[in-house]
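With one protein chain withheld, the remaining protein chains of the complex are depicted in position.
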Amino acid sequence: MNAPALLNLQSLHKSYGSRMVIEDLSLSIQHGEFFSLLGPSGCGKSTTLRIIAGFEAPDQGQMFMSGRDITHVPVRSRDMNMVFQNYALFPHMTVFDNVAFGLKMQKKTTLQVKDEVAAALDLVQMSDFAKRLPAQLSGGQQQRVALARAIAPRPTLLLLDEPLGALDQKLRKDMQGELKQLQRRLGITFIFVTHDQDEAMSMSDRLAIMEQGKILQVGCPADIYERPCSREVASFIGEANFLEVNVVYQGYEALATCRDHGFSLTLTNPQDLRQAIRAVALVRPEAWDLRQRGDVEDRRGYRSGRIEELHYRGREILLKVRLGAGRPLLVVQAPQAWMQLDQEVLIRPRFERVRALLSGG
Amino acid sequence: MKQAWSRLFGPRPGLFGRPMLRFSLWLHMGLVLATHYVPLLILLIYSFNASQLALTWGGFSLVWYEKALSKPEVGRAIANSLAIAISTGLVAAVLGTSLALAIERGSERIKRSGRLLALLPIFVPELIMGVGLLIFMTRVLQPWLQPLGWGLDSFMTVVLGHVTFAVSYVMVTVRARLQHYDRQTELAAMDLGARPWPLLWYIILPQLTPAIFAGALMAISLSLDDFYISYFLTVGGSGFKTVPLYIWNLQGRTALTPEINVISTLMLTASMSCMVIAYLIRPPSRGRSH
Partner (left out) sequence: MAGVYWDLQRQSRVWFAALGIPALAWIAVFFFGPFLLIVLLSLGWQVEKNLTEWTWGAQFLARAFEYPFPGIYVQSLTLTVTATLLCLVMAYPLCLLLLHLGPRRGRWWMLLLMAPFLINFLVRIYAWFVLLRPEGMIATGLRGIGWNTSLISSKEGVLLGFVYGYLPFMMLPLWSVMERLDVRIVEAAQDLGGSFRSVFLHIIWPQSLPGVAAGSLLVAVPMLGEYCIPRLLGGGLVPTVGTTIESQFLAGVQPDWNFGAALAVILLLGIGGILMVLRKSMQRLLELGERRVDL
């Protein structure tokens, strides 16, 4: 993180009337990375993207690109292009003319334009469609053209506003892979906005989780998943079990006992707890050790329970295990024949050391 | 058979169930349609009447067409009307479109005054417009026009008058489309580096073509139809005529020939064909390739 950032957002504020859409938002985006803005609808991610692009002005705050203050620079002069959610292809122009538009605005010669359009179309595998009109293309094809159009002028930054939202599942997965490859090949920095966490997690180098106009956490996918900084982030990404625990501090260690189920845990991040005696321990569904009742020799650490619900997902199975009072535990494992409803089981955390979050925080 | 009868004429479910009600409504519709079409049909039919008298049918003939069309004034009037209409269409299209763009993409204040502007021509009687333009042309413009060799009731002044009230109609038409088409294409163009002029020329105008075309057509038909403005501008009595003026002048004649019928029928045919042609060559609203 010592290299100078490509894009720097500092304390951006934006409100529509009395509604605060973005609050004190600061972000740093590095050269060549695939960065995602992830959050539920209405969290302000699209607005942030529009402010970066220049379609809206922030009420307060500044933006720097490669050191230059671009807060007031008009849209057309920013070295970035956008792929719109509904593609926004020019309906009266052919695919070729669409892609050529940005180059024409850069006053390139006809020959240059021809070459670069061909190169861009080739990158998105739409070379055969150069003479078609947008109305004659399918959704996925339109999307590729929109992409080619944004890439052709070789911007330093590419902004993508939920570009895969209108595609069906299979196409979406394919495009995700293609986008990632494209980004690596071109070396352009991507800022990708989406509400689909799987998408964000699988494609990004780093991502920011947003909610209600604020950034909750920024980091690489692994960081966010394994070390969420708050309950909101933890429950937004992946599934989670939150165990209420009582904490006892011994020197540098923090020992926790699960109030509902009695598991004994050692906490990995005592420094975050600030000597609180109550906290919430995070245990991911795949972090359980689940056995059949009669299967275990040494029952130390295990608690007994019953399978209350199960959802078969092909390569994994989601189980809800009831241990008594309180909420059932979410467990994700590779499916095994004995996993049936009402099956008596033994369960304990696979790892002794787990991360804790402040309760309510 | 009885079923069909009762379904058509018997009581039905629904608000208009009572047959008497339905019957009277249909009767009313029939009468109104008759009053619409019968006079026009009579006009049409009698234009082919060989006899001069309006009442007797002398047999089918085109003699009145010959007579009417051979008159030079007729040809001149038609040419005048067409020339004025097309010029009006062009000028009004340009002005109306630029006004619509100014209102829709300009600031908020202009938007509000623009709405008001759109309604003004509808509520100002054409009579007043005609009178006002007469005064304007004679007293204000004439001293300027004289050296240029343009007379008062010439082509130019009539076009000036027509354009003035046609602009609003074009503006409303274009503005409606401007409000409802995909604005994101404009944002995309700006994002790709377009300055205002290229944005307008390459992106906005091509998408507005159907509306501009429709607006121009409206301006053209308003101009062809116009009576008041041309009338007042020619009150000075030069021979300049448009077709409506020519028709108007025929009423004064004591010997009424079916010439009136002929001119009317021709105008009828012209208007209908205009509409049909406009409908057929209407550009697809989806836009076209370059």
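Each chain carries a letter (A and B) given by its place in the written order, and its residues are counted from 1.
Everything that follows uses one rule, which is that contacts are C-beta pairs under 8 Å (C-beta built on N, C-alpha and C of every residue); 3 or more make two chains touch, one makes a residue touch a chain.
Being a predicted model, the structure only gives us computed values, none of them experimental.
J.: With the full complex in mind, choose from B:L8, B:L62, B:A79 or B:M272 the residue touching the hidden chain.
T.: Among B:L8, B:L62, B:A79 or B:M272, only B:M272 touches the chain that is not shown.
J.: Where the complex has a chain not shown, which of B:G89, B:G193 or B:P244 is the residue touching it?
T.: B:P244
J.: Thinking of the whole complex, not just what is shown, which of B:G89, B:G161 or B:G193 touches the missing chain?
T.: B:G161
J.: Would you write out the residues of subunit B that touch the absent chain, in ascending order?
T.: Subunit B touches the missing chain through residues 14-18, 21-22, 24-26, 28-29, 32-33, 35-37, 39-40, 42-43, 46, 53-55, 95-96, 98-99, 101-107, 110, 115, 117-120, 122-129, 131-136, 139-140, 160-161, 163-165, 167, 171-173, 176-177, 179-180, 190, 196, 199, 210-211, 214, 221, 224-225, 227-228, 232, 235-237, 243-244, 247-248, 251, 256, 260-261, 264, 267-268, 271-272, 275, 285.
Basically, only the chains that are shown with their structure count from here on.
J.: How many Å are there between the centre of subunit A and the centre of subunit B, using C-alpha atoms for each centre?
T.: One centre to the other, that is 58 Å.
J.: Tell me, which parts of subunit A touch subunit B in their complex?
T.: For subunit A paired with subunit B, touching residues are 53-55, 74-77, 81-82, 84, 86, 88-94, 97, 101-102, 104-106, 133, 135, 149-150, 153.
J.: Quick check: in the complex, which residue numbers of subunit B touch subunit A?
T.: 182, 184-185, 187-195, 198, 202-203, 206-207, 286-290
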